[in-house]
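Shown here: the complex without one of its protein chains, the others still in place.
By letter and in written order, the chains are A and B; residue numbering begins at 1 in each of them.
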Amino acid sequence: MANQRRPHDMGGAEAGPVEQTEHAPESWEKTVDTILRLVSDKKRRIMTVDELRRGIEDLGPGAYDELNYYERWIASITSNLIAKGVITVEELGAKMEEVEKSWAEKA
Amino acid sequence: MSDHTHDHGDHHPPHPMQPDLEDTPLTYHQSMTLAVVELLIEKNVISADEVRAMHEVIDATSPALGAKLVARAWSDAEFKKRLLKSVNDAAAEFGVDAGPVPIRAMENTTGVHNVIVCTLCSCYPKYLLGLPPDWYKSRAYRSRVVREPRAVLAEFGTQLPGDVDLVVHDSTADFRYMVLPLRPAGTDGLGEEELAAIVTRDCMIGVTCPKAPGSE
Partner (left out) sequence: MSQPQFQTSERVRVRQWEPPGHIRTPSFIRGHTGIVQQIAGQFRNPEELAYGRKDARLLTLYRVAFAHDDLWPESPPGEQHAVIVDIYENWLEPAERKS
């Protein structure tokens, strides 16, 4: 049977040396982690880590190489929150404009 | 990046969720992150205090917590039994909350060496050890360590004797794994704090082994 291996399912694949890179987590990355921990906690149960993973896998084959780790996370979290009606696309678009504008003003 | 970025003592950004990137343009996904967190706060789904508190939890979580448990297990056989049963329960004895996901410790012995990976995503006992290093999440590590772990360990400078059985644990489900490393020779006189100091994050992932002080 043809093996329809999806891009995230990489165990055993050919790959180069392990580049032992690391960086101190940036604040926005910790914020992404924070959002998931809070919306998936016992108090809220808005989404599960399984839904996070499904959303990342559904970003498509390019996502693993084009987006970094927490970029994939926030893309999936956001998509899940919209699908569940917690936020809307319109609210998100307006808020992103607001965030970008206030960022530019401070710079 | 500005030189005051990591000084949290006297510099409080006006907003707790802002990246430490005040002099760089906001990327698309950073903007999305800030927008989502602000929307969730406005809608009272989460509170700004909860966000701040969780950032503090993340900042306070580091491999040092795991190292303490390992050092205690090396010094106290009864504690080791409890650690091998449930890392979360053992951590609670230190007043440490190891998070909502059960963590299990895999014990290295003179005959068995364990290595941890998550080939499907990047599952890691982050509630105990902090966020994983980039290489743990990399395509190279996740692809290769299940197929050629000895070659991967060699890249980390770890050469295992040929008669040691190597076991790779792929965290695909509801458990997270850490390695309980083998206590190295030459550490008999050391106290728990000195022992904890030789237990690194990479030892608890299994790509390296602890070394007695001065044995490099």
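Methods note: contacts are C-beta pairs under 8 Å (C-beta built on N, C-alpha and C of every residue); 3 or more make two chains touch, one makes a residue touch a chain.
Note that this is a predicted model, so its numbers are computed, not measured.
Looking at A:D33, A:E51 or A:E71, the residue that reaches the missing chain in the full complex is A:E51. The chain not shown here is touched by just one of B:A48, B:A64, B:V167 or B:A212, and that residue is B:V167.
Per the touch definition above, the residue from B:D76, B:D89, B:E148 or B:E193 contacting the chain not shown is B:E148. Take chain A: the residues that touch the chain left off the picture are 1-5, 9, 11-12, 45, 47-48, 50-51, 53-54, 57, 83-84. By the touch rule set out above, chain B reaches the unshown chain at residues 119-120, 146-151, 165-175.
Everything that follows uses one rule, which is that only the chains that are shown with their structure count from here on.
By the touch criterion given at the top, residues 17-23, 25-27, 29-40, 43, 45-46, 50-51, 54-55, 58-59, 100, 117, 119-122, 126, 131, 133-135, 137-144, 146-147, 152, 155-156, 170 of chain B touch chain A in their complex. Listed in rising order, the residues of chain A touching chain B in the complex are 8-23, 25-35, 37-39, 41-42, 44, 46, 53, 56, 64, 67, 69-71, 74-75, 77-78, 81, 86-87, 91-92, 95-96, 98-100, 103, 106-107.
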